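In what follows, a single structure is set out as C-alpha cells and then discussed.
The complex appears here minus one protein chain, its other protein chains still in place.
We call the chains A, B and C, going by the order they appear; numbering starts again at 1 in every chain.
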Amino acid sequence: MSASGSGETRAAGSLKAPFTWPVRVYWEDTDAGGIVFYANYLKFFERARTEWLRQLGVAQQRLRDETGGMFVVTDTQVRYHRSARLDDLLLVTACVREAGRASLTIGQSALLSPARDGDAPLLLCEGSIRIGWVDARHLRPQRIPTRVVEALQGAG
Amino acid sequence: MSASGSGETRAAGSLKAPFTWPVRVYWEDTDAGGIVFYANYLKFFERARTEWLRQLGVAQQRLRDETGGMFVVTDTQVRYHRSARLDDLLLVTACVREAGRASLTIGQSALLSPARDGDAPLLLCEGSIRIGWVDARHLRPQRIPTRVVEALQGAG
Amino acid sequence: MSASGSGETRAAGSLKAPFTWPVRVYWEDTDAGGIVFYANYLKFFERARTEWLRQLGVAQQRLRDETGGMFVVTDTQVRYHRSARLDDLLLVTACVREAGRASLTIGQSALLSPARDGDAPLLLCEGSIRIGWVDARHLRPQRIPTRVVEALQGAG
Partner (left out) sequence: MSASGSGETRAAGSLKAPFTWPVRVYWEDTDAGGIVFYANYLKFFERARTEWLRQLGVAQQRLRDETGGMFVVTDTQVRYHRSARLDDLLLVTACVREAGRASLTIGQSALLSPARDGDAPLLLCEGSIRIGWVDARHLRPQRIPTRVVEALQGAG
C-alpha cells in the first residue's frame, strides 16, 4: 500500500491494463491454516472494485444518498490456485466483463506481489462477480444508474 | 451448540447463574497463530448478549422497527487469559453490571467447555461492554426504552 | 439455534434429506445495506459443512493433529436470490455432489426459516464448494484420507 506501488498501478491502468489495488495481508485475514481465509478474497475483490469505481467517479455512499439505490452482489465465482500468508503484499485487479442495464459482471484476480523487482507476480486466485442494483429501502431490482454504466463503458 | 448443552445452560440461567450461550470455534474465527483471533471474542460476546436479550423478550430488529432506535457500543474492555483453537466449544456468559437510563454495562466471559464431563470450564477471557441507545437515523443518544431496562432489571 | 429446531433437522438428516444447520444472523453478519454481507454466506456454509463432517465422525482439528493434513477450498460458486436481515434464523444445508480421492464437491444452500410453523423456508442462496486436501506444513496437494472419503460416501 506504498505510495509508489499505488501510483504505478494507476499509471498502468491508463494504458488499459486492468485496474490494480494493493492489499496487505494482516492477522485478521488469516486462519489457523496459516494462510489467508478463502472467503476474505471476496473482501479484497470488493476493496479493489470500490477503488476502481471511485477512480471512475462513482462513490457508493454518495450515490446512495442521491439515488436511494445501491449495488447488490448476485453471483460470485472464485477459483483458488495458491495461498498467501501474513505480511504478503497482494495486487488485486478489476475489469468489466459485461456491462448491461440490469447487471454488471466484473472479472477479478489476486496476485502475489514479487519479493524482488523484475520477478512476475504469481496468480493466487481469480473470480467473477455479478452485481445488480436495488432500491435500498425495499431491495427491489432496478436499472443501474446511467452515470455508472457510462463510467464503466468508458473504462472498458 | 448441541441441544442438551443449550438446555442445561438455560436451566442454570433460571437459578440466577449468568446466562450462558454455546459458541463453536470455526475456521473463520481463527488466525495464523492457530488460535481464535482476539477481536472475534467481541463477536462471541455479542452473540451471547443478543440471545440473552431475546430470552428476556428483547428482539433488536423488531425493537428498531417499532422505536426507530438501536443499541450502540460505547466502551469495550477485554482481558485475555488463555487461547482457544479450531473445534473448541466455548461457553459465553452475559450478566448486567449496571443498568441506567442512558447506558448499560454488561459483564461477559468466554470459557472453554471441558472435554470431559465433570471437569470445570477454563476461563479464556472476560470483559465489560458498555452500551447506549441512539435513534437509528441520526445516531443521536437517547434514553434506553423502558421495556428494555425493565427486562434487564428483572434479569439482574 | 434452538434445541427443538436443531433436533428436527437432525432427525430429517437421517431420512436422507440434506444435513441442515441453524444459523442466527447477528450484527457481525450484516452490512450497511441492512442485510447479511454476501461473503458471510461462505462462513455459514462452512459452519454447516463442519458440523456435518463432525456428525459423520470427522473432526478437523483432531484429523490435522493425527495426519498433518487439512482441507483447503479450491473453488466457490454462490448464487444469491434473496437477502436476510438481523435476527433472521437461517437453515444451512450441505450434501455431497462429488467425492473423489483428490477433491470433494459439496452442494450448499441457505434458507430463511419461516416465521410461522407450516410455512415453507425461502431459498436465500445456493452454492457449490470444491475442497482439496494438503499437508499443513508445505500446502502440497495430497489424497483425501480414506476415512473421510468413506464417511462421506456413507452419507451420500
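In this text, contacts are C-beta pairs under 8 Å (C-beta built on N, C-alpha and C of every residue); 3 or more make two chains touch, one makes a residue touch a chain.
Quick caveat: nothing in here was measured; it's all calculated off a predicted structure.
**Student:** Kindly state which of the options B:Asp75, B:Glu98, B:Asp119 or B:Glu150 is in contact with the chain not pictured.
**Tutor:** Touches the omitted chain: B:Asp75.
**Student:** Looking at C:Thr30, C:Thr76, C:Thr93 or C:Gln108, which makes contact with the chain not pictured?
**Tutor:** C:Thr30
**Student:** Touching the hidden chain in the full complex, which residues of chain B are there? Just list them.
**Tutor:** 33-35, 38-40, 42-43, 46, 70, 72-80, 83, 136, 139
**Student:** What is the set of chain A residues that contact the non-displayed chain in the whole complex?
**Tutor:** 1-4, 6-7, 24, 26-28, 43, 46-47, 50-51, 54, 59-62, 85-87
**Student:** Tell me which stretches of chain C touch the chain missing from the display.
**Tutor:** 27-28, 30-35, 37, 39, 85-86
The rule is short, and it goes like this: only the chains that are shown with their structure count from here on.
**Student:** Among the chains here, which has the CA centroid at the largest distance from chain B's centroid?
**Tutor:** Centre of mass proxy via C-alpha means gives A as farthest from chain B.
**Student:** Report the chain closest to the protein's overall CA mean, measuring from each chain's own CA mean.
**Tutor:** Nearest to the common C-alpha centre lies chain C.
**Student:** Taking the mean of the CA coordinates per chain, how far is chain A from chain B in Å?
**Tutor:** So the centroids are 34 Å from each other.
**Student:** Round to the nearest whole Å and give the separation of the Cα centres of chain A and chain C.
**Tutor:** 26
**Student:** Can you list the chain C residues in contact with two or more other chains?
**Tutor:** Residue numbers touching two or more other chains: 43, 46.
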